[in-house]
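Note that this complex is displayed minus one protein chain, with the remaining chains in position.
Here is chain A:
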Amino acid sequence: MKFRIFRSAEDQTGAGPAEAAETPRILPQIKMGKADVSEGRLEDAEPVTGPAVVDSPPVGPIKIAARDVGVFYGDKQALFDVSLDIPDKTVTALIGPSGCGKSTFLRTMNRMNDTIAGCRVTGRIAMDDEDINDRSIDPVLLRARVGMVFQRPNPFPKSIYENVAYGPKIHGLVSAKSEMDGVVESALKRAGLWDEVADRLQSSAMGLSGGQQQRLVIARAIAVNPEVILMDEPCSALDPIATARIEELIDELRERFCIVIVTHSMAQAARVSQRTAFFHMGRLVETGDTEDIFQNPRERRTLDYITGRFG
């Protein structure tokens, strides 16, 4: 299942990623962004026009392309015509006041809204040119590719080791115990938690501090080698030092993953992200490089929000 928003390079060269789309996806593979597609896209950009969204397109391969995404809870529409390119190996921050639709949009990217009765998603969301809402996509497998970290750390009431090993185990990624040990260690190391828990892997995860639990949850998410990590206010329950640790971790993780973070802290969005999208009343208002959004936004509503002028 492919669709194209922009004319891609293969239209001109005749070669390109067509074969990649046909290759059956094997889970633990991290699929690299298709640089050739995105380069063609930059030159030949014909963006689908939404209603007056101020947009300066990202540089680099696009991981997720959302087009005219709407979300309905029953009769109530929560999200309107959101079209947004999310680049790979980049942190994209979604900001906006409560109820603006940023979390709703985040949840469309791994089909978390499927679990809500009466919720309907319209429009298209493509990950590597593949429609994630297509019938052929198994949401469980999708969520292994698109991991999620929530506001409150939610470790399983099991040992630290079990928490991290759970994902690889149920997805059948690892069989041998020694191999699993390696996976757990590397995930904990990448999450910056290894040094603190190496000598008590079998103790309960519930005994960890909030910041440690949140890093454990991140380790759990990256243990299955996802391509995208969604974070819904990951630091709102943490103190400043634990927050700084997570932010440092996010900065390291972006070398390997596409990260999308919803945050109420504009300072945090400015600190951790390279791209920022501002939502207001269910619509995407402005998107651009974070430094531009926080130095000189082009849209008045964005300026009012980031400078604290929303009455």
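In the analysis below, a contact is a pair of C-beta atoms (placed from the backbone, for glycine too) under 8 Å apart; a residue touches a chain by one contact, two chains touch by 3 or more; residues count from 1.
Note that in this section contacts and distances are computed from a predicted model.
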* Structure fact -> Per UniProt, and picking from "Helicase XPB/Ssl2 N-terminal domain-containing protein", "Cation antiporter subunit", "Phosphate-specific transport system accessory protein PhoU" or "Paraquat-inducible protein A", the hidden chain is "Phosphate-specific transport system accessory protein PhoU"
* Asked: Among A:V54, A:I137 or A:L303, which residue is in touch with the absent chain?
  -> A:L303
* To do: Write the list of chain A residues that the hidden chain touches.
  => 266-267, 270, 294-297, 303-304, 306-311
